[in-house]
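Worksheet: the structure to be examined is printed underneath.
A selection of the complex's chains, in situ.
Which chain is which? They are A and B, in the order written, and residues in each are numbered from 1.
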Amino acid sequence: MTYGHNFESWRAASPDWDAYTRAPFLAALADGTLPQATFLHYLAQDYLFLGHFSRAWGLAIAKSGDPSEMRACATMVHALLHDEMALHIGICAQAGLSRADLLATAETPATLGYTRYVMDAGYTGGFLDLLAALAPCVLGYGEIGARLVQGTTDTPYRAWIETYGGADYQALCHETGALIDGAIASRLGESPRSVPYWQDLTNRFATATQLEAQFWPALR
Amino acid sequence: MTYGHNFESWRAASPDWDAYTRAPFLAALADGTLPQATFLHYLAQDYLFLGHFSRAWGLAIAKSGDPSEMRACATMVHALLHDEMALHIGICAQAGLSRADLLATAETPATLGYTRYVMDAGYTGGFLDLLAALAPCVLGYGEIGARLVQGTTDTPYRAWIETYGGADYQALCHETGALIDGAIASRLGESPRSVPYWQDLTNRFATATQLEAQFWPALR
């Protein structure tokens, strides 16, 4: 499983990658033992998260260097606003949680911290800082989905797993990986690891990964 | 012709609205006397303009207050990146100007000044400042298109006129007007003219209108 060589490097340098992508929450989601209340709590926070995440990809359009980068970011905004957020609304509605409920949910400190960290990375830094802060969410969910979709059959959370493990989302991940690789090549060249700024990007990716790990609800 | 009552107010308070929407350039475009070289010069600058304009609508996503505002802004980004910029590429290609030519065109001071004014309005101000700076372009072109499409038949620039006078673009203008009215109502209330900030927004609209008027190439 790979979404590009820069992602590979960043992931390898993120101590919390496994804590994020192999969290107990995910094991319980895959084997069906996750309490529905915990899942709905997660979904409601993730809905708030996706709102800010859409804002962040909108900002990425503003920070793009050329029309092709803009189009890739606009595709992400579209997928988030139309597909991912709709998925959440649909699953929540089935469980009796309305869209108004979702919007009225109070943000937890974990949601607030993570989302504003990404926004500030984008506003304060440049396009690459923003991509490095966005990458763990997009590509980590891709990695999780691709792993869980294989072999998981009997869980009430199959729709969630199939969304992220499915062909559409996987294609989005490959496009995002290509966007990152292209953006780094055009700005930092063919040996980005020799540029000190690379370390800043690696740190951003690692911090966002840590914030992802803290985003899963604890299981009791 | 109207695209909402806030637009009406701002337009009425903009001394350069007629200089913008009834420029000699437009009369020549409508009667077919506009030299092709002048039109292509305009198109090439407008292509650069649209790139920054797409960035500005991306920023508007980041500054939106709720998912419905985000979706309206994302719709604009999509229309710009896919429809309007494609129109320019198509018309220019017919006239022998490639997409690489377009991107390599040097920005004139008018293009640089206008586009960066809009970006700074958005970054420095809030969502409403950005909308007020974006409105003259979106809605002025709608007004121009709606007027010229009626009665104009015999001009080589008919495709341009039909784009902005056509149903799709007019619908976009009505959505933009509704976006503005909704955004102002939810932030400034039902009597926005009594709030001092209203004057700042009016000034932004007037300045962007002036920059539009200066954007048309001079006719010799």
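Definition applied: contacts are C-beta pairs under 8 Å (C-beta built on N, C-alpha and C of every residue); 3 or more make two chains touch, one makes a residue touch a chain.
This one's a predicted model, so the numbers in the text were calculated from it and none came from an experiment.
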| item | value |
| --- | --- |
| Whole-assembly copy number, given 2 chains displayed | 4 |
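We take it that only the chains that are shown with their structure count from here on.
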| item | value |
| --- | --- |
| Separation of mean Cα positions, subunit B and subunit A [Å, integer] | 34 |
| Subunit B-facing residues of subunit A, complex | 51, 54-64, 66-67, 70-71, 73-74, 77-78, 81, 85, 103, 119 |
